[in-house]
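Just dropping this structure here.
The complex appears here minus one protein chain, its other protein chains still in place.
Let's look at chain A:
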Amino acid sequence: MTTPTLLPRPLDPARASSARVFGRLLGSEARLAWRSGAAVFWSAFLPLGGLVVLGAVPGTRAPQPGLGAASVLDTYLPILMMFSLCISVVTLMPPVLAGYREKGILRRLSTTPVSPGRLLGAQATIYAGLGVVVSVVLLVVGVVAYDVDAPARFLGFVLALALVGTAVTGLGVVVAALTPSGRAANAWSTLLFFPLMFFAGLWVPRASMPSGLRTVSDWTPLGAGVRAVQATVDGRWPPAPSLLVLVGWTVACTGVALRTFRWE
């Protein structure tokens, strides 16, 4: 039936139901991420497997003079956390977002009352959330099974993890913004993974780095992240410069993403 007038139908205030819509998007995207399979496997099991392997090697729990009197496990726990965040947000998320743009999914969404920005928000929440959850699991397993010290400054640990999360999520969105297709995003995020993890200390822990290299590491998002998280495990507050670097990366990435991200 048509109505005889051309007046628009009275609308529910769209904002009122926006939390519900976001919840549905989040559920739908989480289901799709689960169906893609690889996401959960790589992000969740690789760093956890790394922790189990390290824990099984004798001597990794003893303090090492070369690591600033920390044990190998103490040193690698924050690095493995960065690894899980990096895998999920920088390696897994950008190809999904760039693919959504390439296939016109974001464009279709922009014909509905729901902004494609909310889909982006749902994606970021899922993948950053995955990285954070795995980080917390790593911490719990480390503390319970391998006698790693629990962060004495728990609030500082939460703050550090949250800031690393936003900084690398920003980086992931920038990769999605600057690459034309899912395939290109995949290539770029894989390329980005190695320097990011190098400066996080995956191959040479920060304590063993020459001071010049460590200074560079201080300025990278994951290097600053390891520095901040490590401090909380050692019983200190995260150093202010490391937090500022993380905030800086978040702000810079958000700015670049806002300028360059296209829905089509």
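As a convention for this text, a contact is a pair of C-beta atoms (placed from the backbone, for glycine too) under 8 Å apart; a residue touches a chain by one contact, two chains touch by 3 or more; residues count from 1.
One rule holds for everything that comes next: contacts and distances are computed from a predicted model.
**Student:** Look at the options "MFS transporter", "MaoC family dehydratase", "WD40 repeat protein" or "ABC-2 type transport system ATP-binding protein" and return the one that UniProt uses as the protein name of the missing chain.
**Tutor:** Per the UniProt record, that chain is "ABC-2 type transport system ATP-binding protein".
**Student:** Specify the residue from the set A:Gly104, A:Gly117 or A:Gly255 that touches the hidden chain.
**Tutor:** Answer from the full complex: A:Gly104 touches the omitted chain.
**Student:** To test your reading of the contact rule: which positions on chain A touch the chain that is missing from view?
**Tutor:** Interface with the chain not displayed, on the chain A side: 1-2, 4, 6-9, 11-12, 14, 17, 20-21, 24-25, 28, 31-32, 35-36, 100, 103-105, 107-108, 110-114.
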